[in-house]
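A single protein chain has been removed from this complex, and every other one stays in its place.
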Amino acid sequence: MGFSMLWPVFKQMFKKPWTNKFPAKYQPNNTTKYLADVAAGKAKINPPVPTPEGFRGKIVYDTEKCIGCKLCIKVCPCGAIEFKEKEKKVKFYLSRCCFCSQCNDVCPVKCISMSDEFLLSDADPYSKDLIVE
Amino acid sequence: MSAKKTEKTEKMLTPEEVVKYFKDEFKTKIKSAEIKRRTTGSKKKEFVNIWIKIDRSIFKDFVKHLCNLTYPHLAVACGNDLGKTIELVYNFSIYYGNHLEELSLNVSVDVPKAKPEIETICDWIPGALITEREKQEMLGIKVIGIPDERRLFLPEDFPENVYPWRKDEQTKKELEKLYKNLHEGAKKK
Partner (left out) sequence: MSKETTQTTYQIPIGPIHPSLKEPVMFKFDIDGERIVDVDVELGHVHRAIEWTGMRRNPIQIIYLAERICGICSFVHPLAFCRAVENACEIDVPERADYIRVVHGELERICSHLLWAGVAAHEIGFDTVLFLTWEVREKALDLTEYLTGNRVTKAILTIGGVRRDIKKEHHAKINETMASLKEGYKKLAHAFLDDKTVKMRSKGCGVLTYDDALKLCAVGPTARGSGVKKDVRADQPYTAYGDIGVDYITPDVLTGEVNGDVYDRIIVRLLEVKQSIDLIEKAIDQMPAGDIVSEPKIPKLLNQIKKIEGEGIGRDEAPRGEVIHYVKFDGKSETPYTWKVRASTYANVLPWIPMLKGDQIADIPIVAASTDPCMSCTNRVAVINNATNKNYMLNKETLHNLSVMKTRRMIH
């Protein structure tokens, strides 16, 4: 019978755990109170592991540069982009977006880019934070 | 029928010889044969695809003749709806196991929509069962002699006689009833 796993298991007792304790070390008893404390500056949140360069996060859209060519709408696989006829600009619905950044690649004037923001969950899919225009 | 492959003693034919092997046996029933070569990588290694169109009457004998040459690997059978006929493309590959010598052999058979029937090849290649069952339910082809003719992927309550891969108007209407357009609804508030 092999005792081959005993040594690595023994070593584990002295190693620091790998987990990054985001957002807090232990689950708070009252989550809303904890979030209110953080907003008031009384408690801190451990930051998440930093994202690498080139991470595909939330879309950043520069309205001034957009020329209304509609190429991004043609290549979007999810149908997350809508064209605003009167102003000739576009509107992104992030609850549909799959973050492939194909719109970023195809745009001829480079008015779309991807930031490193990924904490985007929300209860309402059409809230203001999830619509970029 | 033996499925043994003796790799070391097997003599491998070139693509042109393979086409000749079938043309000698079946003569005019082979409607066309095309060999496509493409290269890849820095050293421009070549890979070969052979596309053969045959008549429906010799299909089973063709597969038997192929098994006599070397036991093939059946990847999948694809189907195209071309209006009056349905074209089935069986993708075989032969001479696997030898480094960089495999040939892809694609056999197309045309089946008229009025009488969509084809023979099974499960007695030569038992692994063809799954792909034949899929063609039966998706395109409405009747496979004669299939050992197990139940539905494979579609649910039990999917309507009979509606074949999703066909492109005629009646199928489109039936499918529109089942398919709810996701772009309507709450998105454009």
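A few notes on this one:
A and B are the chain letters, set down in written order, and residue numbers restart from 1 in every chain.
Convention: a residue touches a chain if its C-beta (ideal position, glycine included) is under 8 Å from a C-beta of that chain, and two chains touch if they have at least 3 such contacts.
The structure displayed is predicted, hence computed values, not measured ones.
Summary of contacts with the chain left out: across B:Arg38, B:Lys142 or B:Lys173, the touching residue is B:Arg38. Seen from chain A, the chain kept out of the figure touches residues 1-2, 4-5, 8-9, 18, 51-52, 54-56, 71, 74-78, 98-102, 105-106, 114.
Listed for chain B, the residues touching the missing chain in the whole complex are 3-5, 7, 36, 38, 40-43, 45-47, 49, 51, 71, 73-76, 78-80, 89, 91, 93, 95-102, 104, 106, 125-131, 150-155, 164-165.
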